[in-house]
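In this view, the complex is presented without one of its protein chains, the others remaining in place.
Coming up: subunit A.
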Amino acid sequence: MKQQGKDIGLCLCKMCRQLNSTELTHCQRCQAELHIRDYSSLQKSWALLITAAILLVPANIYPITILTNQGQVRHDTIFSGILHLVNSDMLPIAMIVFTASILVPWIKIIGLSIYLCAISFDIPISKKKLMVGFHAIEWIGRWSMLDLFVISITVALVNMGQLLDAKPAPAATAFALVILLTQLAAKVLDTRLLWDRLEPQDDTN
């Protein structure tokens, strides 16, 4: 009973979600190119994801801010910044920052690689769970930007020389790239591939 669009000769435009016949090469409503399945998207997504995973290392080991407080210079990595928040009794804020800048990037990279593995290597994981996870990743991914916003506000506000001064440090660029690349990796992927590949093995999931 369950029919896919490509079996009945229909294809959804990725741009405007107009229903098109598979005979057409371009959408009849918005003239965007139509793909019944975009197989190259899998490779693109892998490439972006692996690059992001590599950049996650410098993002975490290099300092992300340099804070000068009355002559004392402190180099803070993402993690040591959070530890400092915990030590100064700001647990709720520490939890927000921890979620946004450590948990979310890791969940995104691990989750996406599980998802891509399931497509690439035909691993029989419940497709429904994978898809729910994918939507969650798409939604939560943007929240990593929180750390960059906080840095930009702090840097603009706190510039009083030796007394109190905040500056961004190299990890900020790496972290920005991690966010950008993981978001792109999720965006570029044609999720319909998952539902094609696993179909013969487990029909119920």
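Some points to look at:
Heads up, the rule we're going with is that a contact is a pair of C-beta atoms (placed from the backbone, for glycine too) under 8 Å apart; a residue touches a chain by one contact, two chains touch by 3 or more; residues count from 1.
As a convention for this text, contacts and distances are computed from a predicted model.
One chain of this complex is left out of the view, and of "Branched-chain amino acid ABC transporter permease", "Extracellular solute-binding protein", "Paraquat-inducible protein A" or "Golgi phosphoprotein 3 GPP34", the protein name its UniProt record gives is "Paraquat-inducible protein A".
Among A:109, A:172 or A:185, the one in contact with the hidden chain is A:172.
By the touch rule set out above, subunit A reaches the unshown chain at residues 2-12, 14-19, 21, 29-32, 69, 85, 88, 90, 93, 96-97, 127-128, 131-132, 134-135, 142-143, 145-146, 148-160, 163-164, 167-168, 172-173, 176-177, 179-180, 187, 191-192, 194-196.
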